[in-house]
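A single structure is presented below for examination.
Excluded from the complex is one protein chain; the other protein chains are retained at their positions.
Letters are used for the chains, namely A and B, taken in the order the chains are written, and counting of residues starts over at 1 for each.
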Amino acid sequence: MHGIYERKDMKRVITLLTDFGTQDGYVGTMKGVIHSITPRASVVDLSHEVSPHDILEAAYILYSAYRYFPAGTVHLIVVDPGVGSSRRIVGMRTADYIFVAPDNGVLTFIIQRADVKGIFEITNEKYFLKPISDTFHGRDIFAPVAAHLSKGVALAKLGGRIGGIKKLKIAKPRVTQEGFCGEVIHIDRFGNLITNIGRRLLEEFKVQISKFKVKVGGEVIFGISKSYTDVETGKFLAIFGSSGFLEISVSQGNASKVLGVERGQEVEVMEIRIEYQ
Amino acid sequence: MHGIYERKDMKRVITLLTDFGTQDGYVGTMKGVIHSITPRASVVDLSHEVSPHDILEAAYILYSAYRYFPAGTVHLIVVDPGVGSSRRIVGMRTADYIFVAPDNGVLTFIIQRADVKGIFEITNEKYFLKPISDTFHGRDIFAPVAAHLSKGVALAKLGGRIGGIKKLKIAKPRVTQEGFCGEVIHIDRFGNLITNIGRRLLEEFKVQISKFKVKVGGEVIFGISKSYTDVETGKFLAIFGSSGFLEISVSQGNASKVLGVERGQEVEVMEIRIEYQ
Partner (left out) sequence: MHGIYERKDMKRVITLLTDFGTQDGYVGTMKGVIHSITPRASVVDLSHEVSPHDILEAAYILYSAYRYFPAGTVHLIVVDPGVGSSRRIVGMRTADYIFVAPDNGVLTFIIQRADVKGIFEITNEKYFLKPISDTFHGRDIFAPVAAHLSKGVALAKLGGRIGGIKKLKIAKPRVTQEGFCGEVIHIDRFGNLITNIGRRLLEEFKVQISKFKVKVGGEVIFGISKSYTDVETGKFLAIFGSSGFLEISVSQGNASKVLGVERGQEVEVMEIRIEYQ
């Protein structure tokens, strides 16, 4: 098993990340398939509330969560607007995990960060449910494949090795005259605006964190906080979030609603300069 | 026990299907009761977002999911507007599964399809929590009963055998002069309109699938697709869904919203005829 399952007593976790919602029983059905194949697996929901067909949103959620799971975890992603078309299904092995997903860019952040050991196109129908429906590959292909991989079937048995997969174009912050300019890449349940501006980028500027100001949607925020309670209730703050990116928040409030901004919104970070006239 | 649990190593799955939502802790409480009685069970959520008191919606979700679970699974359904009244609680055994539900029609599709081995009215308070509340039989009756059944207690110990249970009147497609006419029986998270028109019905007409047209809410769709991407983004399509029923969708969109239709909406399927003048 290529080193992933060396410890016999290891918990076999399978995570699920879909845009299926939880109302229709689609996710439950996938779990039924998984339990039918591998009674030892623990299935963990990452999210099923990805906005329908929103590959970037799924890519971000996966990126922020995947590395907190035990080695040997199979991460299954079914955000798949191309279901039934000729889009490929891929299995990707890194040092610690296996990822199974449609080849639509949802693994973009993982490829950038993780040590990829091999990518395979999943084609071996022996590991699929039959008949394969036109609309629910989550049930008929993805779930049984993830279950077999979790049981220890080698990725190479599921299809041929391929050279690469589709990547999303992810906006990167650009340097400006006064600092740099990034954008909002995710808005979470609390209305926090998560940007693509990483902590390292700010550190490169060798400027104290208290010497930055952040501009977003007409608001200017001075300094970067350590806690949501550093400012009064209802006030804006900038803070480094749990994935290491700069976030814009409202203390005990909802920054997204207050500012009326959406994903893609520009966020500027610049050094505070004292100007003498 | 009756043959369901012959394999000793079998995974004991209990599925939950309710209209409780997930905000109040009701479902978590039921799981607490189950884990207290049977530590070996894996509990899988089918859905808790059934519209409050919507028995037909629950019946459809159960039907589309139940047979993907391992033999021995106990399917527990608590969509129960009559809680506290004299409505019966029933346990039904099929070749592979046990179903526990209020006797309100939620098992209608299962009875039509599965090989029913016995139906029992659940009355034995020995297997209930005490005191029994007036409003939360999910916690006090359904969850402990499902847990005991999953552990191997025979249905016959829980109450007496009964002859039959309540069935919903499910609309069936009717033949028209030009083809047939069915209706929308479920609308899923993606806005797909799932009809009561099964694949077999169309096959009986011995007409090529490309020779059908579908009329719904003022739209006419020609032919039946194999993938949501067979048509351009935003266009309507008809496709056989994962439960074998004809569905109306919008590629990468929401057919329910675009058409403004609801469950019960008429859907006509007719042969495309070329007319010579």
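Just a few scattered comments:
Definition applied: contacts are C-beta pairs under 8 Å (C-beta built on N, C-alpha and C of every residue); 3 or more make two chains touch, one makes a residue touch a chain.
Just so we're clear, the structure is a prediction, and the values are computed from it rather than from any experiment.
Touch with the chain that is not drawn comes from one residue among A:Val13, A:Leu76 or A:Ala255, which is A:Val13. For the chain left out of this panel, the touching residue among A:Gln112, A:Gln208 or A:Thr229 is A:Thr229. When you scan A:Val33, A:Leu46 or A:Leu107 for touch with the missing chain, the hit is A:Leu46.
Contact with the undisplayed chain is limited, among A:Ile34, A:Ile61, A:Ile197 or A:Ile248, to A:Ile61. Contacts to the hidden chain, counted on subunit A, fall at residues 9-11, 13, 15, 17, 22, 42, 44-50, 61-62, 64-65, 68-70, 73, 186, 188-190, 225-230, 239-242, 247, 252, 254. For subunit B, the list of residues touching the undisplayed chain reads 20-29, 31-33, 35-36, 39, 43, 52-53, 81-85, 133-136, 139-140.
Here is the rule we use: only the chains that are shown with their structure count from here on.
Between subunit A and subunit B the centroid-to-centroid distance comes to 32 Å (mean Cα coordinates, whole Å).
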